[in-house]
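As you look at this complex, bear in mind that one protein chain is not there, while each of the others sits in place.
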Amino acid sequence: MNKASLIGMLIGFGAMGFVFFEVSHRHLMMFFSLEGVLMVGFGSVSVTFMAMPMDRMMQVPGYMKRFLFDSGMKPIQVIETMNLLSEKARREGILALESEVSKIKDPFLSAGLKMAIDGVEPANIEQTLRMEVMAMTERHKAGKKFFDLIKVYGPGYGLVGTLVGQVGMFGQLASADIGALGHALGIAVVSTMYGAVIANAIAGPIGDKLGLRSSEEILAREMMVQGIVSIQSGDNPRVTMDKMLAFVPGSSRTKYKTAA
Amino acid sequence: MNKASLIGMLIGFGAMGFVFFEVSHRHLMMFFSLEGVLMVGFGSVSVTFMAMPMDRMMQVPGYMKRFLFDSGMKPIQVIETMNLLSEKARREGILALESEVSKIKDPFLSAGLKMAIDGVEPANIEQTLRMEVMAMTERHKAGKKFFDLIKVYGPGYGLVGTLVGQVGMFGQLASADIGALGHALGIAVVSTMYGAVIANAIAGPIGDKLGLRSSEEILAREMMVQGIVSIQSGDNPRVTMDKMLAFVPGSSRTKYKTAA
Amino acid sequence: MNKASLIGMLIGFGAMGFVFFEVSHRHLMMFFSLEGVLMVGFGSVSVTFMAMPMDRMMQVPGYMKRFLFDSGMKPIQVIETMNLLSEKARREGILALESEVSKIKDPFLSAGLKMAIDGVEPANIEQTLRMEVMAMTERHKAGKKFFDLIKVYGPGYGLVGTLVGQVGMFGQLASADIGALGHALGIAVVSTMYGAVIANAIAGPIGDKLGLRSSEEILAREMMVQGIVSIQSGDNPRVTMDKMLAFVPGSSRTKYKTAA
Amino acid sequence: MNKASLIGMLIGFGAMGFVFFEVSHRHLMMFFSLEGVLMVGFGSVSVTFMAMPMDRMMQVPGYMKRFLFDSGMKPIQVIETMNLLSEKARREGILALESEVSKIKDPFLSAGLKMAIDGVEPANIEQTLRMEVMAMTERHKAGKKFFDLIKVYGPGYGLVGTLVGQVGMFGQLASADIGALGHALGIAVVSTMYGAVIANAIAGPIGDKLGLRSSEEILAREMMVQGIVSIQSGDNPRVTMDKMLAFVPGSSRTKYKTAA
Partner (left out) sequence: MNKASLIGMLIGFGAMGFVFFEVSHRHLMMFFSLEGVLMVGFGSVSVTFMAMPMDRMMQVPGYMKRFLFDSGMKPIQVIETMNLLSEKARREGILALESEVSKIKDPFLSAGLKMAIDGVEPANIEQTLRMEVMAMTERHKAGKKFFDLIKVYGPGYGLVGTLVGQVGMFGQLASADIGALGHALGIAVVSTMYGAVIANAIAGPIGDKLGLRSSEEILAREMMVQGIVSIQSGDNPRVTMDKMLAFVPGSSRTKYKTAA
């Protein structure tokens, strides 16, 4: 479970829930509007289907999972693993890494190591791995795009809902009493509110997290590429480590150095 | 038929239709305004003609077709085709692919293969194919641009319509009764609503889909380029497959491997 | 005359004219406000002078001309010309192109050909031509910038005009009758309307067209560079054509092939 | 003095001044609000101090100078100077340029020429000069950033001022008469107006001009780099000129050629 995502959602929904209760004096139905739900909810669904290819839509549960759960190796874990591998390769030769590969869970790292052990040329390894990173980046972009679409078009549909409600209200401006007009106006504004909530409290931050985690995974994989090539070319483990440590801030380096 | 596009349009128009009916109590004419149609509809047409060259305008039906129908090979199909081709080239030599080329529907792939069979140098093949991808990218951008123009300027013209309506209404503020003013105000707001609908429910998502499908086609063609060059250079089919599989997510790989 | 630009302007101004007539019941003066004209019109002029260097301002008539009239060779014309040239160079040698150069109207193409005939090294030709394309791109950006400035700051000045009008109106809120207030409010809103019209119906689409045509010209010149270098290096005309045809969509290719 | 900047400011402030006079019937104090000045004026100052390092703030007078006065060589001047230099170098050898260097006011050009005369390797000259262009670009960005900050945050602070004023007004909604409310509302709106004026009539266009002039200077320096390297490598003056002329539009070329 990704703690930060969970904490963030609890704080956000808690604050909104409290304010809704306070303002409506526990009559939460005040903030419900069938028209608003239809426009913003179904509108967002409509837009994602219209804008994304079917096979991307199938991957939506996977996008949610990526938001809620941790995955991939952290830079510090990459460094530790690479340290072990480079030491072993130095002492026992690169073929000795064969037994280690099966223990590595990260499919990218183990595939790269396998190529290095098989004696594939460094330039080829780098090219194949980089193409994979490029393709992963494309897939991550699609995940982020899903939430970005809701962030952009949710409020758009919310605006349509409010305008529809206002047109309806203006039509009965002469006949209705002020209480009924206020009620109609409230319903109309609720639609804009739904759009603002879905964009600012849900889809927006989820999309941002997916984007940030994508950069992190790209960085971790870049570290792996550097490390694999360095190990294969028979670099001194200290040289390999220097290349790895370049990717983390100074403070993490000392932490690692004492840990090692 | 592209299912996702169809489903998305049905959901979106269904939700809007229901809300329009509900709010107007079946008097849908309430949401009709000749001024709004003229401003947003004709305004959008005007802008696309002003902003795009004539020959791009001629291709608009083609853009719509690209939105509604599938075209181009999916990555998984590229992989399967490349697997067959690389196996055959390995067993029977690259000239044996001549008979396969005629079966391939994708003009880009068959042209590239033909060059490989004719013994054109790899660097030349890559350069020619990449130039073609670059030119395709330019054409796709033009298709997306058409809908982006409507997305941007449709609401702009909608705003002009609303402002014109408001100026008209303010002019009779003293003489008219509140019912007439409400009616005038409703008409004015309808113009903004048209702009919001055309941007958020129609042009925006269509443009986004064209953009996403363009990236997909570029990716598929990049795979083809890699595969053709790999086959021509006599790579082991497994090496060719490794290069192809780098482009698809881990899950699709296993799916493919069991299928193969 | 660029037909698309003309058609677009007629549709846009026609629709706006009709709506203005309809809403004002032929009292078009209702939509006139000296303050609005001063703010949006003079404000836009002010901004372009403040933001652009004097020599760029001198070229404004040229920018308008680029919007209204066609210029430059279309890709299909480049292909036809290149086909003729490469055939002739193949049969009679590159020096035979000397007589053709004078017939070519495009100064970029004829300059490049002249260098090729003079035996300038291919790398030099490419470098010189590409620098010229880069410089042309810069000039085109300046043209687009002019209209983008109006698109951005026109509505900004329109907003200032409306706010000034509102402040004036709020100041007489107690003393004036509702008819006078409505009139004042109308005048104030007209200023925003002018800004929306100048941005959405005039400057925006013109800037977009200049941008699209710039990409087209860059593409055509890229084709010329490829063609000139290919001809000079003595490529088979079919190879030269393959490089050219990579730039146009499949449909245009068949069209060309039947034409050739 | 940069004429375009001056003309633009006169037109803009003239138009605004006239409209202010007209609307307020010469009671300009109507448009003064101490709160608005404090929020928009001091707010903008606050933001620039918060966002920019101290040493950048020290250079603000320099940014204003760059907006108001011309500096740097125009492309056409670069061409003329380069023409003289390349002719002289051709006739009398590159060492003969020593006497010319002292006459050149542009420090970039004279430094580059000095290196060329000293026999520094072309690759080194190009690298050093390009690093200098890169660093200049960074400095120009900082100048533009100053005005962009005011353009973005000025209206933001203006909005805060208006909201503060509105809250104050809503608090006395029951007790105050309509004249007082109108006055309070006017004061509140003035704050938004200040933000719109500072962004659209002052900071925005100044930032745009700094950006455009930066591109111009980069272009001129790129021309100098090309010219210096060309002269040093002993190119025929005509070849050097061809490289220079690539940077200017066709019309300027003829103008130059007749002048030369």
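Note that the chains are named A, B, C and D in the order they appear, and that numbering of residues resets to 1 at the start of each chain.
Quick note on the criterion: a residue touches a chain if its C-beta (ideal position, glycine included) is under 8 Å from a C-beta of that chain, and two chains touch if they have at least 3 such contacts.
Everything numeric in this text was worked out from a predicted model, so none of it was measured.
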Listed residues A:62, A:182 or A:234, member touching the removed chain: A:182
Selected residue (touches chain absent from view) among D:48, D:200 or D:230: D:48
Residue numbers in subunit D that touch the chain omitted from display: 34-35, 38-39, 42-43, 45-57, 107, 128-129, 131-132, 135-136, 138-139, 141-142, 145, 149, 152-153, 156-157, 159-161, 163-168, 170-175
Interface residues of subunit A (partner: the chain not displayed): 2-5, 7-9, 11-12, 14-16, 18-20, 22-24, 30-31, 74, 177-179, 181-183, 185-186, 189-190, 192-193, 196-197, 199-201, 204-206, 208-209, 212-213, 215-216, 219, 226, 242-243, 246-250
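In this section, only the chains that are shown with their structure count from here on.
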Hypothetical removal of subunit B, resulting connected chain groups: A | C, D
CA centroid of subunit B to CA centroid of subunit D, Å: 39
Inter-chain centre distance, subunit A versus subunit B - centres from mean C-alpha coordinates, in Å: 24
Interchain contacts, given as pairs of chains that touch: A-B, B-C, C-D
